[in-house]
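Scroll down for the structure; my scribbles are underneath it.
Only one protein chain is missing; all other protein chains are in place.
Moving on to chain A:
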Amino acid sequence: MRVKTNPILAIGAMTAVAALALTGCSAGGGDEGSKKEGSTTLTVWVDADRAPVLKDVAAAFTKESGIAVKLVQKDFGKIQEEFVQQVPTGKGPDITIGAHDWLGNFVTNGVVQPIELGDIAGDFQDVAVTAMSYEGKTYGLPYSTENIALLRNTELAPEAPSTYDEMVQMGTDAGTEFPFLVQVGEESDPYHLYPFQTSFGAPVFGTKDDGSYDSEQLLLGNDGGIDFANWLAEQGKAGLLKTTVDGDIAKEKFVSGDSPFLITGPWNVAPAQDAGIDVAVDAIPSAGGEAAQPFVGVQGFFVSAKSKNALAANEFLTNYIGTKDVQVELYNVGKRPPALTAAFEEVSSDPTTAAFGEVGAAGVPMPNIPEMGSVWQFWGVTEADIINGKGDPAELWTTMTSDIRSAIEG
């Protein structure tokens, strides 16, 4: 009878979930893994947008070196996980595209090897090379930088504001539904609020002499951090920051002209322009008096620790991906400022790119140390609670800091 087969079905459904979770990742890249020692095929993981550009570069490389390049298209959001899972089994690629803040995780898991930029290191923007470094060694070849800035609807606000208060004033004068917009969300969005936080002099981590982040120095909870927490509570009370405004709503409202300002990244420029809004890109105004520094995310390419083609991989990265033409082409598909200075200068004729690049040059790389994971976990929820007025801001902030500290110390 049916009754008797049912427990097996139930168990089956459950184990299928477990199966997906635990073995799905390793099953993903079956064929690209069967490389033999000394074989001369370079396997590169790349996302769908970057793949067409790399196709031409790969063809040129193959022609000159005789090494075949196999491009494997991957969903960008899944690369980090799959790379960490597959490299130890010997199935991963030789090179993968990635974001710099994955680096700490990669190094902790021993899946990447350092690359030598050699003398061309100086040709890249400092922030990009710093971002691609971990404990003093460079692990990736950067190709683009990405950061948020202030988008301004020039019709509603002809001038760029110089301070936060001025921005709010201009927004109120414009008479729109929102004086300004920034995505917050139910668990807040520390990434988008970070420029305000730094303007109070409260970065997450201090830095070592070589510019890398020092997990021992958690500066989040300093006096500036407390000031920022109080400021957040005020803005929440005044209705300027709302946890109900998530990314979609913020974009939607700006595009429909309900606010003159939106703090966001380059990804929202095109939708606004398509809606017929004349967009200007400015620096994020300071709320606490000091410079409002956004996080800069750097994208680049990493070499697998288990690559048998390390020389070819290095050659491909430094002498092909690291050239001006390729970086310009990569810029053309994503519109993120190139990491190579010469390429950046070439594309700076586009005012949006130039402006985002300029704001980014004054920004700070997003910490790539694994300890950052412990920060995210508490940061957003606490901010959301403060904005929603759940308790004393200074107290909540201090609790968060001690929670983070104990999470880092494990």
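Brief remarks on what is shown
Assume a contact is a pair of C-beta atoms (placed from the backbone, for glycine too) under 8 Å apart; a residue touches a chain by one contact, two chains touch by 3 or more; residues count from 1.
Going forward, contacts and distances are computed from a predicted model.
Of the candidates "Spore germination protein", "Maltose/maltodextrin transport system permease protein", "DGQHR domain-containing protein" or "Twin-arginine translocation pathway signal", the chain left out of this view carries the UniProt protein name "Maltose/maltodextrin transport system permease protein". Residue in contact with the omitted chain (choice from A:Asp123, A:Asp214 or A:Glu315): A:Glu315. Of the candidate positions A:Arg50, A:His100 or A:Lys242, contact with the unshown chain belongs to A:Lys242.
On the side of chain A, touch with the chain left out of the figure occurs at residues 2-3, 6-7, 9-19, 21-23, 33-34, 36-38, 40, 65-67, 81, 84-85, 87-88, 90, 104-105, 107-111, 113-116, 118-119, 135-137, 186-187, 242-245, 249, 305-306, 308-312, 314-315, 318-319, 370-374, 376-378, 381-382, 384-385, 388, 390, 396, 399-400, 403, 406.
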